[in-house]
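The complex appears here minus one protein chain, its other protein chains still in place.
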């Protein structure tokens, strides 16, 4: 089958030698099959050759057809979020430990890539979140989250008080360490540690999880994917509130601001090979036994 | 506005005097407005007049246009499930304590009924579950659940071991007191006590909640509403397994049987008046404070 | 060092061949060292020789000096409880999987026994519970629990309502699947699955854990070891309540009965060899990683 995959970007965590070896293997194999290979901008900088700036050929600006991420779920999270705007499919190769997002084991990478080049794969559309930090009518910050948005107390405060609204309707006022808004993909990350449920990756839903709420009945709520969630920290200044996206991008709130979260227009296009088994990853990652 | 509501069935818990008084008030008011009123078969049997056998006029067999339930969520659960096959809208009047399903307070019942007769209401379609107990290719029992299906250990056993499959894919083997499969409506009932999340009532989802699982990482899973869930108790005989539907209908498993759960074709048509606020019910029932 | 161990009872689960082989090895070794070996009454009945009826020589009636249990925590639980009245120290040998109570791995059993015969061990006193089922002033049933006492709903009921009193003071009324009263030893068994904390084995404490309580703020309570706990099922007949001790001994309540639980006078004397590491068992059993 013709899949039209002519240019592939390969991404890995900078300066990890096992990643570097795997990159070499994949590049050699892909080039032998006539595919143009671009390495990510910051991926193994000592390897020479053309580069990809996330979704595009750094030289020509043309979009790539497929991204391969070598490494863990953290790297995958970062790359996938950046590729979403150009709608590039992405597949993850793990180096030893099966990840939720990196499904291909190293020793099957070449065989699975051949399957993908031959058209033997499925593309799963994973929801992302559009996050806007607003004060009155201004949007101060915007970002896209693949896992989650966390609104939490600043460094000094013990608790934060947050009012949550869904589609304009008041839900509850929570005194807690913070509140997590997670996608189905993010439901197995921080939200799970905070007591949230596991969501099936394709469920059109967003989950709201309070972190150590003062009121014990403040439990996780799973909302429709089309919901618009508005979080209003009540005691922001002078004690401060904090917004974090996928555990990395961070904003500090300094005044009467609120955070609006909704389904993003873009999705992450996750490539699955036929042997993919979502529940096997769950069993492995959560230690559910044989 | 013309709503075409010409016949109304009124249902309440047998022999409760406050229910009986409210039934009288509602009947008088409806008849004054020219609506034919039928009392449920077992509702206030000392009141004379025509009767409704759930969704139908007991005499003519014609379906009613609206059912009014006076009482708590338990009565509502029972009546709504029975009305679903004829697709009759139902509305609940509570006598003092706001319920998840009985949203109209007694003192607003007449005014809210006038609104409904005037067409000023919304109908919400709530998911139900189709439950089939199967041995080999035979279906031994079938039932419809509005809240939940619980597969649990029989009386003597300490734990039951259950394998769960979703759309034919193996999910996990759980040693636990049992497993709950709940609708969004049921997510605030038993499933919540067992550690499950709150699902928005319209989320197209089914939640799987283990009851006191031996393995601490066996957490609730929220699945797509279209999922077919198969539960296989592994140690059924001689220790026994038990299936319970909405806390009432019960089956004992005696051999190599399994339970299949999927979204039912019927829905419960819940009537909401304009003042309805789902989150207010959550705040009230869960004590989330002012 | 002289330990005075002259007679040893060896106990194992009936008809398990790996247990049987280990029993043979241990018996041969002990007899070579001049120790009299008695096999448990129901242990490997095809092996000939003198027998022990739990804590005593079945023939002479003299108490044994040490009990060795070969098998899992379940067997250990049963034997240790039965030995407590005669205050016999007990040590567990596991066959492959480290247990909370069976700390000696099979391949170290002979070497560790030599250490014990040489006096190189510690005895840990583990708390047990005295359980009395009472109606008015009569005691209907009495039992001793090493892990826990569970008061739960009978087969048909969905919930049970239980009032708890501690030292005569009212604590709370709980609507739940049931209530667990556990020793520190039992805190890592069923109580843990129901959301209870891990108690250090020597903490003089009793933990009260509600099972799937309707009220989400009904959390586990850790009480002083000297507490007298009184549980009153409110809706016993006709729906029934159920009392279970260590998951085995069972009573059905049929009338206005209550259950009184307090620290038992007897203790389980658990023998530990020097290499014993309680936290290692926790890490292993709970999957806390390397």
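The chains carry the letters A, B and C, assigned in the order they are written, with residues numbered from 1 in each.
Rule of thumb we're sticking to: a residue touches a chain if its C-beta (ideal position, glycine included) is under 8 Å from a C-beta of that chain, and two chains touch if they have at least 3 such contacts.
Keep in mind that what you see is a predicted model, and the values were worked out from it rather than measured.
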Omitted-chain contact residue, chosen from C:215, C:248 or C:272: C:215
Full-complex contact with the absent chain, from A:154, A:220 or A:233: A:154
Among B:126, B:219 or B:262, the residue in touch with the chain that has been omitted: B:219
For chain C, residues in touch with the removed chain: 166, 169-173, 187, 192, 196-200, 202-205, 207, 215, 217-224, 227, 277-279, 282-283, 286-289
Touch residues of chain B, complete complex, unshown partner: 216-217, 219, 287
Where the missing chain touches chain A, by residue: 154-156, 158, 176-177, 190, 192-195, 211-214, 216-217, 242, 244, 247, 250, 286-287
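Simple rule for what comes next: only the chains that are shown with their structure count from here on.
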Farthest-lying chain, centroid of Cα atoms versus that of chain B: C
Where chain B and chain C are represented by their mean Cα positions, the distance between them in whole Å: 42
Inter-chain centre distance, chain A versus chain B - centres from mean C-alpha coordinates, in Å: 37
Residues of chain C whose C-beta touches two or more other chains: 216-217, 287
